[in-house]
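This report concerns only the one structure given below.
Here is chain A:
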Amino acid sequence: MQSISIRDLKLSFGALTVLDTLNLDIRDGEFLVLLGPSGCGKSTLLNCIAGLLDITEGQIFIKNRNVTWDEPSRRGIGMVFQSYALYPQMTVRGNLSFGLKNQRMPRAEIDARVARAAEILQIEALLDRKPGALSGGQRQRVAIGRALVRDVDVFLFDEPLSNLDAKLRSELRVELKRLHNRLGNTMVYVTHDQIEALTLADRIAVMRGGVIQQLDAPQVIYNKPANLFVAGFIGSPAMNFLNGAVVQGGRGFRFGDQLVPLAGYDGGRLLDCADAVLGLRPEHLRISTTPVAEGINAIVDLDEPMGADSLVWLRSAGAQISVRVPAETRHAPGDEVWLVPDITKASVFDARSGQRM
Partner candidate 1 sequence: ADLEIAHWWTSGGEAAAVSEVARMFDERGEHRWVDGAIAGGSGTARPIIISRILGGDPMAATQLNHGRQAEELIEAGLMLDLTELAEAEGWRDIVTPVTLLDACTVDGRVYCVPMNIHSWQWLWLSHQAFEDAGVEVPTNWEEFVAAAPALEEAGKVPLAVGQQSWQSNGTFNVMSIALGGLDLWRQVYEEKDADAAASAGMAEVFAGVDVARRLSAGSNVQDWNQATNMVITGAAGGQIMGDWAQGEFAIAGLVAGEDYSCLPGLGVNEVISTGGDAFYFPVNRDPAIREGQLALASHLIAPDTQVAFNLRKGSLPVRTDIDMGAANDCMKRGLEILTRGDTVPDLAMVISPDTQGQIEDLMVEFWNDFSMTPEDAQARFASIIASAD
Partner candidate 2 sequence: MAPARAEPRGRRPQRVLTRRNVLIYGTLGLISLYYLLPLYVMVVTSLKGMPEIRMGSVFAPPLEITFEPWVKAWSQACTGLNCDGLSRGFMNSVRILIPSLVLSIAIASVNGYALSMWRFRGSETFFAILIIGAFIPYQVMIYPIVILLRDLGLYGSVWGLVLVHTIFGMPILTLLFRNYFAQIPEELFKAARVDGAGFWTIFFKIMMPMSLPIFVVALILQVTGIWNDFLFGVIYTRPDSYPMTVQLNNIVNSVQGVKEYNVNMAATLLTGLVPLTIYFVSGRLFVRGIAAGAVKG
């Protein structure tokens, strides 16, 4: 069953068309993440679903009901914003019950719902405080609570964690995931942080310039990016791109004056291609300090210890390559090493179309 269906959505601001003929089906109970660089139209799409923007063309269905022209409050959605958007002059309780009061719900019912949401989010103790007296994480929870009390089918999140510091972000991420497991609602979540996308999503829709580039499960997005954009956008540090050519009837990749065998490549049958890109993630390369016949010769440039592991930055044939290594490993700048790629996890792209081969 579809929870949200978007049909041929088009949205323009005056002459600027931000979304054009966009189609998207979101499954019931699914956690869908909209991921993309700034300005690609993620928030715009979310606002269209919420009814906060008047769409130019197309239709939107929520729970199989055409809500294209419904008021936001009548679409069965709840929304959580980046800045929390709590009503500063109301207490937490006031914030939670505001939407319900607008529906003229009986007092008792309101109290019950607020109590339940507060319990789920563990903010019972904060109910009589004002938002100004809450920490970032607490505010975030109240914002979620505001959607929760309304018992909606769909939760919409617009970068709900990006105002928080890294530590809190990772904590709340886990909480959110738990909440989703517990409630089972459909959730649509906008972010430009790929870690959030990878950890939270059932499926990720990667967007760029208003167009969905790939819509798939996180592992697929990570391991088999549909095109160069997705490949480069996902992963930190980014996937290494080696510009070269597919040769030998698809069995080898020429990179500078080196030849990388492509045996074991997981994808379509490779054809020779004069202008191709070999994509290798930092963790799919191994560093050998002794020469390896089929390895890529490279010079160590820099060493970045990151606690749990380290990154080594290298140069080879004009390209910059990063490799993830265990925390203890150290490489001195200037060392000559050989990189052994795990081709089963690699991606080869046609440089012209950008598509994965």
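Candidate entries met the following condition: all candidates are chains of the complex that A comes from, given by their letters.
Convention: a contact is a pair of C-beta atoms (placed from the backbone, for glycine too) under 8 Å apart; a residue touches a chain by one contact, two chains touch by 3 or more; residues count from 1.
The structure presented is a predicted model; accordingly, all values stated were derived computationally and were not measured.
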### Query
Considering only this complex, which of 1 or 2 touches chain A?
2
### Query
Touching candidate 2 in the complex: which residues of chain A?
47, 50-52, 71-74, 77-79, 81-83, 85-89, 98-99, 102-103, 143, 146-147, 150, 158
